[in-house]
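Complex shown without one protein chain; remaining protein chains in place.
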Amino acid sequence: MARIGVFICHCGENISATVDCPKVSEVAAKFPGVAYSVDYKYMCSDPGQSLVVNAIKEHKLTGIVVSACSPRMHEPTFRRACAEAGLNPYLCEMANIREHCSWVHEKGDRTDQKAIDVVRMMVEKVKRNNALMSIKVPVTKTALVIGGGVAGIQAALDIANAGHKVVMVEREPSIGGHMSQLSETFPTLDCSQCILTPRMVEVAQNPNITLYTYAEVESVEGFVGNFNVKIRKKAKSIDETLCNGCGMCTTKCPQKKIPNEFELGMGNRPAIYVPFPQAVPNVPVIDRLNCTYYKNGKCKICEKFCQPKAIRFDQEDEIIEVAVGAISICTGFDVKKTDFFPEYGYGKHKDIIDGLQFERMASASGPTLGAIRRPSDGAEPKKIVFVACAGSRDPAKGIEYCSKICCMYTAKHAILYKHKVHDGTAYIFYMDIRAAGKNYDEFTRRAIEEDNAQYIRGRVSSIYERDGKLIVIGTDTLMNHETVEIEADMVVLATAGVANQGAEELAQKLHVSYDQHRFFSEAHPKLKPVETNTAGIYLAGACQSPKDIPESVAAASGVAGKISCLFSSSELTREPLIAFVDRIAAPDYSSCTGCFLCQPVCPYNAIEKEDIKDRAGNLIKSLAYINPGLCQGCGTCVAICKSKSIDIDGYTNQQMYSEVDALLNS
Amino acid sequence: MEEIKKIARELLAENKVQVVLGFEKGTANKVRPAFFTKAEDIDKLIYNEACIHNIALYLKKDTCQHAKGVAITATPNVVRSILQLSAENQITEEKIHIIGITHEGKCAGILDFKAAEEFSKTQPKGLKPEDKALIEKIQAMSLEERFDYWVEAFSPCIKCYACRASCPMCYCGKCNVETNNPQWIPVASHKYGNVEWHMMRAMHLAGRCINCGECNRSCPVDIPLNILSYMLSDFVLDEFDSEAGLNSVFTSALSAYTVVDKENFIK
Partner (left out) sequence: MSEFQPKIVAFVCNWCTYAGADLTGTSRIKYSPNVRIVRFPCTGRIDYMLLTKAFASGADGIIVSGCHPNDCHYTSGNFYARRRWIVFKKLCDFMGIDTRRIVFSWVSAAEGSKWADIVNTTNEEIIKLGPYDSYHKLSTQDILE
């Protein structure tokens, strides 16, 4: 038999000025199951809380209703009071008679009646509350960082420096990501590699970080605090423990004409190669598709010249299993190539390049050693046209969003160009100059005012070749929409930033959601910008949406902070207000029919298949099982379940039904 | 007909299936669903235009559940039911051998699920003109008339649950109506209990009903309850471009959403 205590708070006069609290208390005392009812001036004050604690003990209460302010305000307070009195904290409910009653209604019988109804409703609910224990989940204090660009590097270092183990997986032979390809960075024009490479070395040297390059995530199982990850470490054909990075193999390799990916095809590399001189780790890999030995079975010149005897032609892909407690996705972005643009010649004009190619050209370590040269004939371009929003903000191209970084890097390109080609002119076609950020607008002003960049507000309709020149046809919307024709030597397209290759497959492996552009989705656009909706998996950098370096780094540090919080204790405590599937005796095992129509509605992929088997291992029934580590308690599955096999603690069918019942049958 | 028998006989003889689900002659010129477990019994297997029952229902019964392989003589309605049951993880392809029968009563041979999907698409579907007419008639009524129509239509309901028992999609072990804590649906067959029961059933079948009409046919008091789920399946097709019984992998209009679902009624 329930013994419910009702505590009506006056909240000074906040409630009692409008609601007749003594009357409410009097009426509530007569509700079935109510053993004690009292009103008091300030229930949340120390004496008020003592009143609650003593009443629970004295009257052996089995549940309490505190009729006061919003539960969003003081529910934790009164739950603590319950716990102090030895009552399970989840046997406490709040009836909101302040925000939802005294503050919004005029004094009168109808307002009193509402307060009484609200109390009755909560009394009926609390009678059906279950004593709940907070859920404890063990935590493996190792983080997996997927992607070794600047975001991954920052996240890994921050987590490692907080004293936790980190496993970093990078798809390419070296970490560094797109930032290692950049020449200089806006808005300070400091050299990208100069600020990045020390961080890369730190990663390699940090004892808390295990680095797997030329590796990819093969599969992920488990849940927050307890993920099991399989990593495919692709065969580099090198024994990394023996290689001393002398580089003899790369100089002796007879295959030298392979387009260099790091230089975006603007230079060549051998078949055994280190992607760039500052690579971390400084260990070459053999590109088996292009290596003469793998193609023809003969060569092995690298092996001959390798002093530490580190070449392993028979090396196979290795699967490494790691247990981690949290995962940070830092897989970055990609840019559209020039062949995406029919109006600009489908990429067939050699002197039309994309922004990333311009970065390599402007980089002192790039294919032209920092000189701006036309790819077609190596001449210095005297007139250069930059086209901003190439693809971005263009629904016709399927990319409605703003790629965010292009306005700034195009301004930077114009400045860099002017610094290298003093007598040249840079034209920039733009839609809007989006330079929101610290010192960003000043930077674009500098491009215009100091480096004389010619900004033309309009789109470029076509580019074609005539007598070795590129004819750029555009419009100037600020000059009466006049058609502008520029005879350019070179064109740089600030092509749209898009989701990285393989983002979709990775999202599916990790069970995180992604948007229509294949960028990973954050759990909440405002309040959970670095979390995914899968607990324990986080996002940093441009894999979420186009981001510049400071934003990526800030997000990465945010992720590191989140992961450090998660790792701050060996157990994870969670509110137990989660859904569960009923279990009953054999031969039914559950009223769940295993239709799994609930599975797709779960935003957290918490609904799994549980096979009930007999002793011989034969399948009897497949049932839904809700993983308590993943469920966040939205209850969407509860309402979708036709057989009412799913229920959710805190908002059970019984509770909600009796609330409605109590409200109306007064 | 002989072709169906030949296939069924072979399947049983080769022990590919242990049960063939089909029809046999009943009493007084009627037909009745039957389980055939021996090849020699197949002589009794019949199929004619009287065999209209949706026997996909029996795939969830013990005889079929315990067999390793089951063959079923499947009219278009049955095929659609099978596909929907598969989409809802109730049956697996390895176990079911569909002996397809077209709407003209011709044998379409053994269909795997992929072929069954194609088969379903080519067979006539959609509402029958008389059903459509009834829906339109009800829609043309005033709000009060509609309410009275349904209260009146449900009033003879004796809660025998024949509609539920004959529906292949009503496979829940414990039906919502049997939940008593809380008592979602009143047990008694009074007007309120009847309205809520049929409303709940229609909602549960929304986007899942394959329009076989079995519920209506089995109703001893001739309630046109099939119209409710027919109307909803038509609506779900229009609104969400989702149709039950065409796909053997997961589809359910209510377990999905699009950001642009029409919400002109939401303030």
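Worth pointing out:
The letters A and B name the chains in turn, as written, and every chain counts its residues from 1.
Everything below uses one rule, namely that a residue touches a chain if its C-beta (ideal position, glycine included) is under 8 Å from a C-beta of that chain, and two chains touch if they have at least 3 such contacts.
This one's a predicted model, so the numbers in the text were calculated from it and none came from an experiment.
When the omitted chain is restored, the residue from B:62, B:130 or B:261 that touches it is B:261. One of B:161, B:235 or B:250 touches the chain omitted from the figure, and that residue is B:235.
In the complete complex, the hidden chain is touched by one of A:533, A:599 or A:645, namely A:533. What subunit A contributes to its contact with the hidden chain is residues 70-72, 96, 98-101, 103-106, 108, 110-111, 113-114, 117-118, 121, 513, 521, 523-525, 533, 577, 601, 603-604, 632-636, 638-640, 648, 650-651, 653, 656-657, 659-661, 663-665. By the touch definition given at the top, subunit B reaches the unshown chain through residues 135, 138-139, 141, 143-151, 184-186, 188, 190-192, 195-196, 199-200, 202-203, 206-207, 228, 231-232, 235-236, 239-240, 253-259, 261-263, 265-267.
Heads up, the rule we're going with is that only the chains that are shown with their structure count from here on.
Those residues of subunit A lying in contact with subunit B across their complex are 588, 591, 593-601, 622, 640, 642-645, 653-654, 657-658, 661. Listed in rising order, the residues of subunit B touching subunit A in the complex are 88-90, 171-176, 179, 181-182, 184, 204, 250, 252, 254-256.
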